[in-house]
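A short worksheet on the structure shown next.
Here the complex is missing a single protein chain, while all its other protein chains stay put.
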Amino acid sequence: MSFRDECGVFGIYGHPEAANLVYLGLYALQHRGQESAGIVSSDGTQIFQSVGMGQVADVFPPDSLKRLKGSAAAGHVRYSTAGSSHVLNAQPIHISYHSGEIAVAHNGNLINAARLRFELERQGSIFQSTSDTEVILHLIARSPYPDLEDAITDALKQVEGAYSLVFLTRDRVVAVRDPRGFRPLSLGQVEGAWCVASESCAFDLIGARFVRDVAPGEMVVIDANGVRSLTPFPQAPVSQCVFEYVYFARPDSFLFGQGVQSVRKRMGARLAEEHPVAADIVVPVPDSGVYAALGYAEKSGIPFEMGLVRNHYVGRTFIEPKQSIRHFGVKVKLNPVRDLLAGKKVVLVDDSIVRGTTSRKIVSMIKEAGAKEVHVRISCPPTVGPCYYGVDTPNRSELIASSHSIDEIRKYIRASSLGYLSLEGMKAAVGETTGPAAGAGDPSRFCNACYTLNYPVPLSDDELAQLPLFQKAKR
Amino acid sequence: MSFRDECGVFGIYGHPEAANLVYLGLYALQHRGQESAGIVSSDGTQIFQSVGMGQVADVFPPDSLKRLKGSAAAGHVRYSTAGSSHVLNAQPIHISYHSGEIAVAHNGNLINAARLRFELERQGSIFQSTSDTEVILHLIARSPYPDLEDAITDALKQVEGAYSLVFLTRDRVVAVRDPRGFRPLSLGQVEGAWCVASESCAFDLIGARFVRDVAPGEMVVIDANGVRSLTPFPQAPVSQCVFEYVYFARPDSFLFGQGVQSVRKRMGARLAEEHPVAADIVVPVPDSGVYAALGYAEKSGIPFEMGLVRNHYVGRTFIEPKQSIRHFGVKVKLNPVRDLLAGKKVVLVDDSIVRGTTSRKIVSMIKEAGAKEVHVRISCPPTVGPCYYGVDTPNRSELIASSHSIDEIRKYIRASSLGYLSLEGMKAAVGETTGPAAGAGDPSRFCNACYTLNYPVPLSDDELAQLPLFQKAKR
Amino acid sequence: MSFRDECGVFGIYGHPEAANLVYLGLYALQHRGQESAGIVSSDGTQIFQSVGMGQVADVFPPDSLKRLKGSAAAGHVRYSTAGSSHVLNAQPIHISYHSGEIAVAHNGNLINAARLRFELERQGSIFQSTSDTEVILHLIARSPYPDLEDAITDALKQVEGAYSLVFLTRDRVVAVRDPRGFRPLSLGQVEGAWCVASESCAFDLIGARFVRDVAPGEMVVIDANGVRSLTPFPQAPVSQCVFEYVYFARPDSFLFGQGVQSVRKRMGARLAEEHPVAADIVVPVPDSGVYAALGYAEKSGIPFEMGLVRNHYVGRTFIEPKQSIRHFGVKVKLNPVRDLLAGKKVVLVDDSIVRGTTSRKIVSMIKEAGAKEVHVRISCPPTVGPCYYGVDTPNRSELIASSHSIDEIRKYIRASSLGYLSLEGMKAAVGETTGPAAGAGDPSRFCNACYTLNYPVPLSDDELAQLPLFQKAKR
Partner (left out) sequence: MSFRDECGVFGIYGHPEAANLVYLGLYALQHRGQESAGIVSSDGTQIFQSVGMGQVADVFPPDSLKRLKGSAAAGHVRYSTAGSSHVLNAQPIHISYHSGEIAVAHNGNLINAARLRFELERQGSIFQSTSDTEVILHLIARSPYPDLEDAITDALKQVEGAYSLVFLTRDRVVAVRDPRGFRPLSLGQVEGAWCVASESCAFDLIGARFVRDVAPGEMVVIDANGVRSLTPFPQAPVSQCVFEYVYFARPDSFLFGQGVQSVRKRMGARLAEEHPVAADIVVPVPDSGVYAALGYAEKSGIPFEMGLVRNHYVGRTFIEPKQSIRHFGVKVKLNPVRDLLAGKKVVLVDDSIVRGTTSRKIVSMIKEAGAKEVHVRISCPPTVGPCYYGVDTPNRSELIASSHSIDEIRKYIRASSLGYLSLEGMKAAVGETTGPAAGAGDPSRFCNACYTLNYPVPLSDDELAQLPLFQKAKR
């Protein structure tokens, strides 16, 4: 529960209230980023832009959409970190270049951005943000291909890493998903207009119909002639982010060919098979652990109980008293239900242990509420490596599982027992698909590098060293 | 899920960071009111006040507590309605009178406030708010008793209705719960300091120990000499609000002698006994229906599923497109998990049906997600009357159950079947207490007027007519 | 330039855009108070209120006037001091009492407010602000007279001190000026509607015609029947505030029967006669010293020069560097024109010296800009006493002239010479009226207590002691 996704994107073409639907789409994707939000629109003649810091409802007060005219629009929500939080990093980025205006919203992370940027700077390019997305725009502007789709293709052939992109120009929307398909991107339809979104839950809110995933390596062009699908990139092994299933995506989204909650439940069920325990109740860490806990409970036959209550009125900041309050950081969000826990042997289901500090506090809180035993069950394997493809993870050295055995972790978090879902178990849970989704869960189609260190697009030493540069340049 | 509680209160005496703990206490009580928040404090010499519109985090930015000096403090969160939303109605109210300064925070509603106000105005009193609470302060100021506790007693003997009050003066905190105990109030202790709160969940956050409920009709005085308990009022039948169990209180609170979630689960279990149905899954309307749904699922043996996902990033306002989106009002908060619901016979568990419009939208949404049948189950009896004791309910004419049969409601909301928990069932669920809580759930100790129209403190025709006056005077 | 007036008031009856005209009237009166602003309006049925901290433009954003319905309205701007700055002290105060709703806006200060408040509290009244204005409302509410005008008269007969009041009820506007007429109040007319304002400049902005001053001791009632004038109070010697002429009022206002700028110019001319000096240029301290300096220059024949430039973009707060900047406090507002001042003998004309610290900085600044000599001329006598009738003055002990000779002050402010206008000179300047204004300047009709200590309404020792109480109670 400590990872943060990079971003969410949304685009639409051919709707009289384009900006308003983007606004609602971003609302539904708010869980993918709360630092900044932005919308661009086109009325066929020019592009309008509005971006700002904060959540969608803060950035766009009533009446603010009026100036975002036109029937095509794209939007972006961005994650929050302390360091490079700056309005100049907010997206969509909007530029003008030799062929006119273009704007782009990006979910993902390029691993060779620093090298490309170095090269572009060497050729005289200037950079105004620390975002890797700016690199893509430079490459398009420098592409020798006059046609937009060709130029985008040319640019993206030079970048490596993860990208689900929505471009907006004067007269079209272009959506692209990288050949490995790291991050999700879906295609929908609403009243004759076509739209794309990071997750299908955005379609639900605006009353759009989910049509299909944009395929890995696919470019979808939406304009006055309708939708065209191109596959301009050389084929590559697909490596979709399994962590979208584990934690990121909303449970009501249909992603990578499956319903997210179904996969989570199957992970919980597998976890029950792999790490059974004689206990009285199964308790999730809400909200992310709920579905895995349901799967665990169902499979194990141990009753499911909401033994932790989440306070949803939590703001960004607190005035904490000087006199310390035990487990304060966790307590403002979570409170144990004493009545339910007292005297019980508890199976506590969560989706991950990152640094271990939060888990340690939660276990203590539950024990102080009277639980006799707390058996921690994690619905994925130990997180041993950071993500380079669009997930904001701590450094490897901060990941407790990168340097500690499971038993050491268990001791640190003071759990009665600790069980992680095995890699094989996770693969099996993802792969148990039937009916129309059959094959969608093929384990070979997923990236699980944060559990295995098998990075599908390996980074050179240089790239590893340069990664932090992007976080430093602008403050 | 459409009722709104009036308020939450918190008070503390004898802690070096009094205002900060009140701030956190209000944070935990935020579900009881989001319109305004306020804190008063005393440093033994004078009283400091800070109130504002909005949630606690908005009203109190970093550093804002510094001027709320002293080791005693009290606070208040207030519910939100469009009409009389005004900072001059925010609490705690702070006045000066012949004996010095006094401030008060009030949860509840006085039914004879209009008559008392008329009488006080006749005697030359002026009113600056539309709050019934101001009446109490006038009565104290006009009381012939020089001693504070006597004056408060004298004042409260004249009022009728519901009140859980926290007074702050220069040198003490006085907490009072009306003789019928309509609204909750609890006593806690933290590091030698005593505190009171509407619900025990506020104690949990600040690391205080729950000591006991303040008894109906009890006055608790906290000052430099510690805690004193007085019972200055004539005894009356206790009539605690059963709707705190059904909906209002946080599930992690211990209230009226029982854990809230336990009662909710028992209500769900009774509901399963009274209204069984052959179905595939039990789905709660989150968040309030979760525990009753768990009880229903456990008792019925039908699997519990989180088939509706709540978007917790929802702000207060939306920019809705002109072109209408089906079920928009409900959809921004709730989204069905298509995957879970498709082809299923669903038991949908909620805590109440007020006007019926929301339920109708939810049932439709679930059907559109593919459910074959939707059997609605409500964890309390039909709501036939408004509350006059501190809950913000619609007029009787707006309550669908006041004028429609259950079958008519079923048709309106388009449910496959509809079952309400019976009054007897509710009483039984509340009363099934054992161990230390034995007797706490005695059904005779609860007000269920909104289900039965048996108002424990009846209103005269005049009082009924005057009630709306309090909502009108100030804008 | 360090005094601050208490307030400005405005009222109108019978105009379809009443609240909007009040808003503009307050805009024109903004110089009389920048701490808070407020408007009340009546649509004949009920009273609407909106008050807030800050200047008029901040308190009333676009669209904010829409809810202030009706064709009658009143408004208030309030001065700023650090201590009791609180929205609960903002006016107009709006209450309900036995006869309905009433609101009031007050410019002035009651000297027996503490005693009346003590008495009212003894009788059971409660106070929510530290404003003396609240006392008036209590007295009205407790008056035995059923008729509004009688009750107001009854109440005001009990108070002593300065008041220009605008009351608004459901169906009328009542304006009252105390019998001594300390503070100004004028009557105007616009498109058939009648209005009252602290100064006539407010009429100019809304296109209203100045009709006449409200007379000392007059009550003007404006309702559906037009305007009625009552004189319900026993006659008293008139004592209009001469400092309105010296500093407070806008120079474009017509006040107490004369144009403000004309009086200021005559003061400057007298000053030239009383304190001539061989100098090169006459320089005002802008903006308040400009007209007196023009009078001085014209009479003396010495050229007038704008040798100090005022920065009008100055906000309320500064981020001052730690490393001190000489004369910083004065410099952010005033900058000397080096070119004009270098090598010159300068007559510097200001309207007052309060503590002396600001004058000292200005003199130094002008010398550092190259002036050979700086002869300070003040367009009124030395300020030796505080005002108790509505002007926010420092304590007597802080007034440099209360304990220092003119030569000591001269030395302290480092002036080459220092001359104050004599009392006789001031009286003569005020009294030099001809034509229609003949007699308006009769010196016996003015209060000059801050120069003479001859307080027209003397304060008892008790009252002197109690004055600060009003500043303390609420924070």
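Per-chain residue numbering starts at 1, and chain names A, B and C are given in the order in which the chains are listed.
Heads up, the rule we're going with is that a contact is a pair of C-beta atoms (placed from the backbone, for glycine too) under 8 Å apart; a residue touches a chain by one contact, two chains touch by 3 or more.
Since this is a predicted model, take the numbers as computed values, not measurements.
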Chains on display which the left-out chain touches in the complete complex: A, C
Which residue of C:E160, C:E218, C:D280 or C:E305 touches the chain not shown here: C:E305
Touching the absent chain when the full complex is considered, from C:L340, C:I378, C:I400 or C:L418: C:L340
Touching the absent chain when the full complex is considered, from C:E101, C:E121 or C:D204: C:D204
Touch criterion as defined above, residue of C:S64, C:Q189, C:S364 or C:S402 at the omitted chain: C:S64
Chain A residues touching the omitted chain (full complex): 46, 48-49, 67, 86-88, 93-98, 101, 121-128, 137-138, 141-143, 472-475
Residue numbers in chain C that touch the chain omitted from display: 16-17, 20-21, 23-24, 27-28, 30-31, 34, 55-58, 60-62, 64-65, 191, 201, 204-207, 250-252, 254, 258-259, 261-262, 287, 290-291, 294, 298, 303-306, 309, 311-323, 325-326, 331-332, 335-340
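We take it that only the chains that are shown with their structure count from here on.
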Chain B on chain C, rotation in degrees - Cα superposition, rounded to nearest 5: 180
From chain B, the most remote chain by mean C-alpha position: C
Approximate Å spacing (C-alpha centroids) for the pair chain B, chain C: 48
Cα-centroid distance, chain A relative to chain C, in whole angstrom: 61
